[in-house]
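Left out: one protein chain. Kept in place: all the others.
Naming follows writing order (A and B), and every chain is counted from residue 1.
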Amino acid sequence: MAQDSGTRTLISHAQLRRGRGRVLYWTLLTVVVVGFTLVFIGPLYWMVTGALKSGQEIAQTPPSLFPQDPQPQNYVDAWTNLNLAKLLFNTFYYAVGAVLFQLVLDTAAAYSLSKLRPVFGNAILGLMLATLMIPAMVLIVPQYVTVIDLPILHLNLLDSPFAIWLPLVANAFNIFLLKRFFDSIPEDLMAAALVDGATPLRTLWSIILPMSRPILGVVSIFAVTAVWKDFLWPKLVMPSPETRTVSVGIYAFAGGTPMNVVIAASVIAAIPTVIIFLVFQRNIMSGLTTGSLKG
Amino acid sequence: MAITTAPGATGAPGRPAPPYPSGWRRTSLGRKVRDNLTGHAFLIGAVLCFAVFSWYPMVRGVVMSFQRTRRGQTTWVGWDNYARIVDDPSFWTAWKNTFYFTILALVLGYAVPFLVAILLNEFRHAKGYLRILVYLPVMLPPASALFLFKFYAYDPSEAGLFNATLSALHLPTSEWMQSPGMTMPAMVIASTWMNMGSAVLIYLAALQNIPGELYEAAELDGAGIWRRIVNVTIPQTRLILALLAMLQIVATMQLFIEPLILANGAGTGDSATSVAYLIYQHGFFQNDLNGAAALGVIMLVVLAGFSAGYVRLTAKQD
């Protein structure tokens, strides 16, 4: 990677370039690179090759390092039997929807709380923040019962993407992050816009949002991760095979399938996300760095 | 701490005047809302979502925990559900396991990513590569990552990766998920491996924002590496450390998918049963949603007590 000599960190740059420091630095770097490769790539190598082994070979002692009789059929089986394309599509669809809903509704709410001073604003914010301490698991049963039969409207949201999107909007952490960021935007800017006759919506659109790109990026990353990582909630509210997410689908599939095929499915499922991460790596990192996450 | 006690955060002192007039006239509530229609309209979407999917379920959960529904008939049963839940021999085991996991996860899953981030931040080479490595497991679907551990790493025979390695090194092997003593540590290892990437990235971001002069000043004062971490790095990342500590604890209290996949549920002799798994077990295996709701309320009370203590603790430090 590129040498960035700009910022000074825990240990001074110069110290690492001289004598003992230099030796130590390179030794440590080598150890870490080798160690991390083993710890993080090792299992993945095992996964990719393990999925190529036959059932007999997987159960063999000691395990073989290379598949002796590669069975690419396992990957084909995984792709077709599991309908992975559909599962991946579902997951991305839910993730994109979750990002949109959270960006629109949470940003609007945070903007209102930060700049527009609604009635009971602080009380509402307090109530929202109180939910931060309540893990999803505590509410899983009443939330599930609510989604089955929405109060007043009496709609059943099971198998509907809204059962994933709307509860995710109720995310106090995002509102907190966004509001904190908006709070740091000088009021002068707002006042100037007001003098120019801009409406709050216009101010938000043309002044606040362009300044907030990093924090919006952070919120988006969190939204995508939440959908990607969640398991029990989608398992409950997306019961039919057509609407499952990847994680739930693989779990459901694992019950009646040889494990090499399950692992093959896992490998395939991971590929698109790895690509997305590699492509957006720089944006994600810079988003996290500038996204008001400093201590 | 900032998140729960000071909603205003940065804007708290010397609040600037609101750009749109609202409070200075004595008006009715309806008038206030009408005067600031946009402000309230912007708020309404998120508030509705909170109301329907967060605040209302909280109330509903408490109500449900005092009811019982059988064949479509709902009746009030007082504390029956609580009595039944607490009476379940798995109840205490589940709490013990959950706390044990939370503590182990704090030691391993919380400290390790911070140290890794400090280490990675020092390197001037292979930075991007290492960063991607650490983040790779996060990109696996969680079920996949756990199946990987279950099938390959934790296989109790010597066909398993861990046991094969251990026996090649002439070290004692373990039955991992089948040995009650190893169940929790094994789950923490798997959980840390698959989740630490996000924490490392967030710490790295925080570390990059520490002004270099602080380290220089500390070094001039004769502070060694360790003292510099304690006196500069930690105070400078205090807020993010506190935030992640809380998020981590709340997350580990919900331990669910690890026992479900790695231990096929309860594990051996309830050694993997977590409170969250017990909620699931009551609600969806034993067809007892009311009992599950009661257990949820108990969990809520425990966490509320915990967070009250936490807020007092951090408030004192400030």
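In this section, a contact is a pair of C-beta atoms (placed from the backbone, for glycine too) under 8 Å apart; a residue touches a chain by one contact, two chains touch by 3 or more.
Rule of thumb we're sticking to: contacts and distances are computed from a predicted model.
Missing chain, UniProt protein name, picked from "Quinol oxidase subunit 4", "Outer membrane lipid asymmetry maintenance protein MlaD", "Extracellular solute-binding protein" or "Heme exporter protein D": "Extracellular solute-binding protein". Check B:G61, B:G109 or B:G267 against the missing chain and you find that the one touching it is B:G267.
In the complete complex, the hidden chain is touched by one of A:L16, A:L88, A:L139 or A:A254, namely A:A254. Although one chain is not drawn, the whole complex shows that of B:M177, B:A218, B:M253 or B:M299 it is B:M177 that touches it. Listed residues A:L10, A:A108 or A:A193: the one in touch with the omitted chain is A:A108. Residues of subunit B that touch the chain left out of view are 37-38, 40-42, 44-45, 48, 70-72, 84, 87-90, 155-157, 159, 175, 177-180, 263-270, 280-281, 283-289, 291.
Looking at subunit A, the residues touching the absent chain are 54-56, 58-61, 77, 80-83, 104, 108, 144-145, 148, 150, 153, 155-160, 162, 166, 197, 199-202, 236, 239-241, 252-259.
Quick note on the criterion: only the chains that are shown with their structure count from here on.
Centres computed as Cα averages put subunit A at a distance of 14 Å from subunit B.
Here subunit A touches subunit B in the complex through residues 1, 3-5, 7-13, 16, 28-29, 32-33, 36-37, 39-41, 43-44, 46-47, 50, 58-63, 104-106, 108-109, 111-119, 121-122, 124-147, 150-151, 166-167, 169-170, 173, 175-176, 179-180, 183-184, 187, 190-191, 194, 199-201, 225, 228-229, 231-232, 236, 245-248, 250-251, 254, 259, 262-263, 265-267, 269-270, 273-274, 277-278, 281, 284-285, 288-289, 291, 293-295, going by the rule given at the top.
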